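Every protein chain except one is present and positioned as in the full complex.
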Amino acid sequence: MKKILFATTALVVTAGAAAADITLSGSANMGVKYQEGRAAGETFLYNELDFGINASSTTDSGIEFGASIDLDASMTDDTATQDPGSFDPEVYISSGGLTLTVGTVDPATDPFGIGDIGFDGIGIDDVGEKIGGTGVKGNANVIVEYTMGDYSFAASADGNSGDDWAIAFMGSFSGLDFGIGYNEAAVLGTTVDATWLDLSYGFGDVTVGAFYLHADAAGGGEADNYGFEAAYTAGDLTVNFAYSYDDSTDADAYGVGASYNLGSGLAVAGGVGDVDGTTVADFGVTMSF
Amino acid sequence: MKKILFATTALVVTAGAAAADITLSGSANMGVKYQEGRAAGETFLYNELDFGINASSTTDSGIEFGASIDLDASMTDDTATQDPGSFDPEVYISSGGLTLTVGTVDPATDPFGIGDIGFDGIGIDDVGEKIGGTGVKGNANVIVEYTMGDYSFAASADGNSGDDWAIAFMGSFSGLDFGIGYNEAAVLGTTVDATWLDLSYGFGDVTVGAFYLHADAAGGGEADNYGFEAAYTAGDLTVNFAYSYDDSTDADAYGVGASYNLGSGLAVAGGVGDVDGTTVADFGVTMSF
Partner (left out) sequence: MKKILFATTALVVTAGAAAADITLSGSANMGVKYQEGRAAGETFLYNELDFGINASSTTDSGIEFGASIDLDASMTDDTATQDPGSFDPEVYISSGGLTLTVGTVDPATDPFGIGDIGFDGIGIDDVGEKIGGTGVKGNANVIVEYTMGDYSFAASADGNSGDDWAIAFMGSFSGLDFGIGYNEAAVLGTTVDATWLDLSYGFGDVTVGAFYLHADAAGGGEADNYGFEAAYTAGDLTVNFAYSYDDSTDADAYGVGASYNLGSGLAVAGGVGDVDGTTVADFGVTMSF
């Protein structure tokens, strides 16, 4: 099959376009993790690399468009061979604050929840953000986002045959960031409806945040999960705390962590916590390029 | 195994070579496709990303050489997880119009045929370019090309144990592009000999093209396939039409499409057609970076 005639033509016409840009981005971490009672060894090495290739351009009329793939890899435990993951491709087009993205996108409710503790994360946030350990945000392969000043609206869907969909509204005023969202996800052998509330507030060197999740399974069963976090920054040092609770299993998790910013994208970070009675901890460095 | 001694030496010597260049290239599309009677849903989302890493250099004596890999991904239907494809690596060396390429190359007869209709393609060209839906161009892992002015010759082979091979001669004069080629391919449970003729002619805003394929199976059975296309460009708008016919199954396909060039590499395109009685259509955007 030859390439399409006019698509090729379009290529030739625009080959000299000055606006087009393909760049590399990257972040990485490495360190040691600890998990009490872990069968394959309580203490183990971990690293993670997240490179990306990002293409973007803008037409003379102001339409922005682009595409990106992820080149990610991570090592757990002592596994020396590390396979490439999915490229997670995304293609987007944007104009006047309205953006349409098709690909392996995050659902509209993906931003809701709290941050984790540690250099890579010890799972303090996961307990409350999931129902019995299963995420209820669902999948998406198309998302529409509209941004107007400090407010934004997003709606996502899992393409055609999938039933997952999500909507979210987010905004900020006077230092307060808020978000409210709703999604349906085909998980746990049924359809789960999830309502999300998310708040964060920064005053001086302190940032606090909280979320609330009401999950409602189609076959019966409800849960009111929640979590909160606080971070205090003094110069290059940030100390943070997080707590989350899963109503469906009466499980909770809490942890405390610290990060020291060495500059130029390098930080030393670590955390220790308790996930439903199991002690977990990590310590390592994070890098952004 | 240590690296080879003098290869490493060569590396050191040439580390400061100003001619070497490694660049990223990319194109992408996204849109909606329609196929009448499709079991998994008639209408479905599609996107495709084709990134490439291309290295090239030139010696002081004028020998060009390089290597490239593809980083491609695509989404069909509502499948959110998209796996990386093959890297399709190629290594080439070129001097005085003669180029040798080793890798996952296209066979010498690959350029023959017509263009497709739509933002990504609805398969109008495939019907006539294949025999009963199976391509007969074969595979190749080495190709030699020689270019002299407006004329070029190419010969490809499927390495050692493979029997596939192809030759092609192409040229252009007074606005007429022509190509003639021959290949053998081990497909359809036998060896198929394929003879290709390809013509295209541009006059003013109109381009027309046609191909003819004579396929001859070793175990008996011949087919005389053909197809033609026409495109008309008015400013940023291009309208095109394509038709192809498969003699082996008495199937044909035709379609009409349009593309509007938004500039900077962005175009909106779509098409609708009939592939052997089935209505197919697509609509979306194409991007080149």
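We just call them A and B in the order they show up, numbering each chain from 1.
One rule holds in what follows: a contact is a pair of C-beta atoms (placed from the backbone, for glycine too) under 8 Å apart; a residue touches a chain by one contact, two chains touch by 3 or more.
What you are looking at is a predicted structure, and each value in this text was computed from that prediction instead of being measured.
Residue-wise, the contact with the chain that is not shown comes from A:75, picked out of A:75, A:167 or A:188.
Check A:101, A:183 or A:240 against the missing chain and you find that the one touching it is A:240. Considering the full assembly, A:231 is the residue among A:55, A:231 or A:281 that touches the omitted chain. Against the chain not shown here, chain B presents residues 1-11, 13-15, 17, 19-22, 24, 53, 55-61, 63, 65-69, 71, 84, 86-89, 91, 93, 102-104, 139-142, 158-162. Within the complete assembly, residues 24-31, 40-41, 43-45, 47, 49, 51, 71, 73-75, 77-84, 111, 113-121, 123, 125-126, 129, 207, 209, 229, 231, 233, 238, 240, 257, 259, 261-267, 269, 285-289 of chain A touch the chain that is not shown.
What we mean here is this: only the chains that are shown with their structure count from here on.
Centroids of chain A and chain B (each the mean of its C-alpha atoms) stand 37 Å apart.
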